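For this depiction, one protein chain was excluded, whereas all remaining protein chains were kept in their positions.
Showing chain A:
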Amino acid sequence: MLLTFIALLFVASIIAGLLGSLTGLGGGVVLTPVLVLFLGVPIEYAVGASLISTIATSASSGSRYIKTGLAHMRIAIALEIATTTGAITGSFLEYIIEEEHLFKLLDIIFGGVLIFSVIPNFIRMKSEVPVYVNPDGFSSKLRFNGSYYDEALKKEVTYHGVRYPLGLLGMYIAGLISGLLGIGSGALKVLAMDLGMNLPFKISTATSSFMIGVTAATSSGIYWALGIIDPIIVGITIPGVFVGSNFGSRYLNKLMNRRLRQIFTLVLIILGIQLILRGFDIFG
């Protein structure tokens, strides 16, 4: 009985890691609906497992992005002030939901956020480098500048982040959602850096991957105290998500065409709708 559950949990985590890396959303946001809808894991435990797996995926992708120089360490730490503050707010809201047993509300919010997170996937279909904007006061003082060699465009791209306060606001919201739902909310972070701070897509994705570990770790204290980080569920999902996302990013990404990736993104929208319906007691 337990062994069957563990085996299913492992397979579900691999699928979540695979879907997460294919859609570029990471393990966490996909893990929760997969665990809740297919395995009947209570949402609070799914959210706890997702939070921990977010730290693991951030550490593994972060090490790659730091080495290649795509993750900008200064931009990351300057924005982490806002994501960690947001994470405190979010995990406090999660605590209230736990205390008041508002798990259905959590289902609904999660479904909504899942649907919202795929939006950058569609925007991002045409990945262009943003037009260079002259640095404003904050950003030149904080040195949000850098350059990288773009493999696809075959040229050196120079960038300079702007509108730091707008970036902070976006990051606070991203941190809040992250603390509330136990996800990295990478999609929101990328939006804040791409659209808000005018950073190239590759820089914002890599910097966001590096940052989500810090955000998730900040929320982990309250999650731990609430007892929703279940050692067995986490112990199985971490290796599972690793296997899935490694496989996805290494091989499948090269084999998959854009159409197939769009289909996967649609699958996530359907999962989101299912979660919302579950929250309203219409399904499951």
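Following the convention adopted for this analysis, a residue touches a chain if its C-beta (ideal position, glycine included) is under 8 Å from a C-beta of that chain, and two chains touch if they have at least 3 such contacts; residues count from 1.
The working rule: contacts and distances are computed from a predicted model.
Student: If you look up the hidden chain in UniProt, what protein name do you find among "Putative membrane protein", "CRISPR-associated protein Cas4", "Ketoisovalerate oxidoreductase subunit vorB (VorB)" or "Hydrogenase"?
Tutor: From the choices "Putative membrane protein", "CRISPR-associated protein Cas4", "Ketoisovalerate oxidoreductase subunit vorB (VorB)" or "Hydrogenase", the unshown chain carries the UniProt name "Putative membrane protein".
Student: Write the list of chain A residues that the hidden chain touches.
Tutor: Missing-chain contacts on chain A: residues 1-3, 5-6, 42, 45, 52, 55-56, 58-60, 62-64, 66-67, 69, 73-74, 77-78, 80-81, 84-85, 87-88, 91-92, 95, 141-142, 213-214, 216-222, 224-236, 238-239, 242.
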